[in-house]
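Only one protein chain is missing from this complex, and each of the others stays in its spot.
Each chain carries a letter (A and B) given by its place in the written order, and its residues are counted from 1.
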């Protein structure tokens, strides 16, 4: 590529013009997907340390949870402080279904997904019409209620000790107790989710969500039913969170009332903010960084909350767009430097 | 009928305490424009400051105003360093995330410094009981009630009569207009924030001897604060006071005549009922525009 072309491209980027070359974009994206599949395959079959592979699988589940948060946060601009409600529904649904009712894993998960959507509908209808703060505080408060309920309804949920001792978890012929299978399954589901979210972003509903996030008044005046869009987005995000909760069970092998703890929301928020809420894969990047930080998962829970909350505050103060924002800024700065050099 | 009267009085005391918390929250929401999810943290800080001071030998009655002062300092620093920087124009979720994270960090910090167990805060008023017309009120409860009423009254007068107070009211109604009239809006916002969290801190210090202090005590205050504000109407100070009174009395009645363990559910039931049937609360303005 001639330097002239590069410079022109940088100029366009600098004045806020976006690249809309459709066929070039499709080709690039196909390449990304192919790369991702190759990476997954390599990872699953090259790394033999079961600890690393299962952790990677668990990271995929957490990334899925972060993505569900971002459907709301980066999508319609609300803060779903109660998203771990659905995560817990998924985890308990899987555990109760398998352990108490004797259902196969897939069926238990399916039921949990349906339940989560219904729950989201009820909560959303009541809280989403009004100030965003109401939605956030009520959904947050409900996780507290859920935690208390899980602790007290001992017959169903195993009380404070939780549910454990599951038979080897399998989906059809796929044994999730095998690390590589576990990773392959979670990674595939994650990839499919990412593809779905990209398609969603480009769809008319995605545009509606975007307009609601940027400027609800203006969105209303072009005919967007803002309340309905928020509700649909919320109901869409719930099953992904529930699925993440269910997929975490083969890793943790236990489900306690702690799954409803607000600490999970802090973790999830951090993952989204680290990577950048406006990038579809931002939460995934955040989740990866999360588990890459050695011992990040093994900190004393209170130290963890303190450190992660502080990082969230720093991000919101200095770079609310996360790594995505920093990356774009870096690219622009770099491009400007080249431009300066070129013009000497 | 004595039980009823006793219950009502207890409810009033509760309501007074709730009112202080909720009015602080309303101040911040109405003037700074953010829903302060760290409000409970400042409530807890008030309680813990009180504990620190009394454990060093200071008399409780002196510890209370000092605790408020400590909370004021922390609040001012928070506003200066964090809050100001994270309010971006129309971004409505920036402040929510930041105050939420602040609250979480504060609770975690308290656990790490003081440990997770409840701690007692001694008060010279804790032992004695007073008697009015056949109703028993512990002196501490009476103290809480009197303090709350005095503080709320003083706040009301200040808002109405002092220059700064009137500026605060002006900013609440029309920040841009206030700016054009020469009012130092950022300063007023900082003032409102500090006042609001100081109220929470005061409530924490007042309630500490009754319920002991523990790191997550802020959650209760936060939920109560928002419940009252939702019921009374977001942005309305009289609404916050009315809502606090109603919830205080309702809680007391429920606890006495129905069941203690289900009382938290009452708050939630009231919130849901309000959101369903009268979303603007009892005295709030019908929100045409979401914040």
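Brief remarks follow.
The definition used in the following text is that a contact is a pair of C-beta atoms (placed from the backbone, for glycine too) under 8 Å apart; a residue touches a chain by one contact, two chains touch by 3 or more.
Please note the rule applied: contacts and distances are computed from a predicted model.
Of the candidates "Cytochrome c-type biogenesis protein CcmF", "Phosphate-binding protein", "Acyl-CoA dehydrogenase family protein" or "Branched-chain amino acid ABC transporter ATPase", the chain left out of this view carries the UniProt protein name "Branched-chain amino acid ABC transporter ATPase".
Of the options A:102, A:172 or A:223, the residue whose C-beta touches the omitted chain is A:223.
If you put the hidden chain back, the residue from A:208, A:246 or A:306 that touches it is A:208.
By the touch rule set out above, subunit A reaches the unshown chain at residues 15-20, 204, 207-208, 210-211, 214-215, 217-226.
FYI, only the chains that are shown with their structure count from here on.
One simple way to say how far apart two chains are is to compare their mean CA positions; for subunit A and subunit B this gives 34 Å.
Subunit B makes touch with subunit A in their complex at residues 29, 35, 37, 82, 85-86, 88, 90-94, 96-98, 100-102, 104-105, 107-109, 111-112, 219, 222-223, 226, 230, 234, 265, 268, 271-272, 275-276, 279, 287, 289-291.
Listing the residues of subunit A that touch subunit B in their complex gives 73, 77-79, 81, 126-127, 129-134, 136-138, 141, 144-145, 215-217, 262, 266, 269, 273, 302-306, 309-310, 312-313, 316-318, 320.
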